[in-house]
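Here's a slice of the assembly, chains where they normally sit.
Letters are used for the chains, namely A and B, taken in the order the chains are written, and counting of residues starts over at 1 for each.
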Amino acid sequence: MENVITYESNPDLSNVIFIEGLPGVGNVGKIAADFLCYQYKAKRLATIFSSELPPQVFVDKEGYFNAVCTELWYMKDIAGHDLIFLVGDFQASTPQGQFELCKYIFEKILKYDPQLVITLGGYGLGEVVKEPQVLAVTNNTILKTQLEKDGAVFRPNEPQGGIVGAAAMFIMLANEYDIDAICLMGETSGFLLDHKSAKCVVEVLCRTLGIENVDTSDMDASIQQVEQINEEVQALAETNPEDLSYFR
Amino acid sequence: MENVITYESNPDLSNVIFIEGLPGVGNVGKIAADFLCYQYKAKRLATIFSSELPPQVFVDKEGYFNAVCTELWYMKDIAGHDLIFLVGDFQASTPQGQFELCKYIFEKILKYDPQLVITLGGYGLGEVVKEPQVLAVTNNTILKTQLEKDGAVFRPNEPQGGIVGAAAMFIMLANEYDIDAICLMGETSGFLLDHKSAKCVVEVLCRTLGIENVDTSDMDASIQQVEQINEEVQALAETNPEDLSYFR
């Protein structure tokens, strides 16, 4: 694996919490992380190009190009912490690359002495979810109690089959370095980009971080769209269950 | 390939025998190794995370997570030897990774100056095995005589097609370093987790190691289950042979 990292600022960060929000099931983690970066006017810390991401550029409305990359963004003084987010359009292309790219990024993050690592994702149930709950796993008993108070649920041996990809890698790496780690997963059908599930994740996350009065109204328009499609899917499921096989 | 190794103890080991018991055909090697580690209260020596293992964590009954890894466990003073076991839930994901990960682990083991390397596995026959024999291969004539006395069998050119994976890699590497090496393979249908075959491997292994009076009664409940399923498979095979194709 080869990477190119470009730092775009050199902030003095303390009391750091690292939050991963790359694409995945229902894009729940990505939507949640992108929303918080936008809402709190995050600044770009670094851009990472990697042989484990597709060799590809996208073209914008003006005909300029943007290369596929993953990015680190930061916000200072959010309820007493500085936050670093990992966001982007892709996870690594191969299982081997997941390990190597996440390890590479984690070693960059270690320099900021993170006190807590949080990964965000979706928990695909394969059926329409009316009231998505936020499933959590952690390596810390105090955090577990706190998360339950904040509205997250813990269920024995769930997700079945475990957690895979970047959401798994960063809590694994954190644990190896004796850093507290949480994975928050919003329940989702997995059929669509799920803004509603992402909103639930944002709400639990903000409570856990001590962020008050986060304004999630910007998410509501997208949620209404998802709701409507879900209702149609639900109706379809009731009349013609086999037609859902495409989504599964 | 990238790995992270974490040592969890620093024992003073001598007269070391290294035993590999990773998953494989019928999980015979894994069941045998896990049983001995449990029975003799092995202690964890080191945990190895690797880009050649799935990027995945499992969740336990309390909602805490355990990352996919391979582990080294040890037991001191077992019939005059200190034993190091390699156990885990996965072998490496790719053929290239098998070589690289096993070589990586073997180089860690070399520091303990092993006198003998033993790999455990299953020998899949594709049909129900009533009285599993333990097939052996080695690189040492004295060990061959000993193993035959201990109940193992040697058959010309068997396993047909040779031995693959971690069980092959560690005896290959041992041989390159002029270390005595044995592979023990319990005959198994290969259809199921085969505790009965594993018990046979444990018995031969204990005789070869000079371990007396090993209590394998804990394996018997599982064996009875396997026996029963095997009888059903056998009955099926006699009445409707094609229905077994699923297992083959």
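One rule holds for everything that comes next: a residue touches a chain if its C-beta (ideal position, glycine included) is under 8 Å from a C-beta of that chain, and two chains touch if they have at least 3 such contacts.
Just so it is clear, the structure is predicted and the values come from calculations on it, not from any experiment.
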Entire complex copy count, 2 subunits given: 4
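Just so it is clear, only the chains that are shown with their structure count from here on.
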Magnitude of the superposing rotation for chain A and chain B (Cα, nearest 5°): 90
Distance from the mean Cα position of chain B to that of chain A, given in whole angstrom: 38
In the complex, chain A residues that touch chain B: 95-100, 102-103, 136-139, 144, 154-159, 162-166, 168-169, 171-173, 175-176, 181, 183
Residues of chain B defined as touching chain A within the complex: 1-2, 4, 6, 49-65, 67-68, 93-94, 97
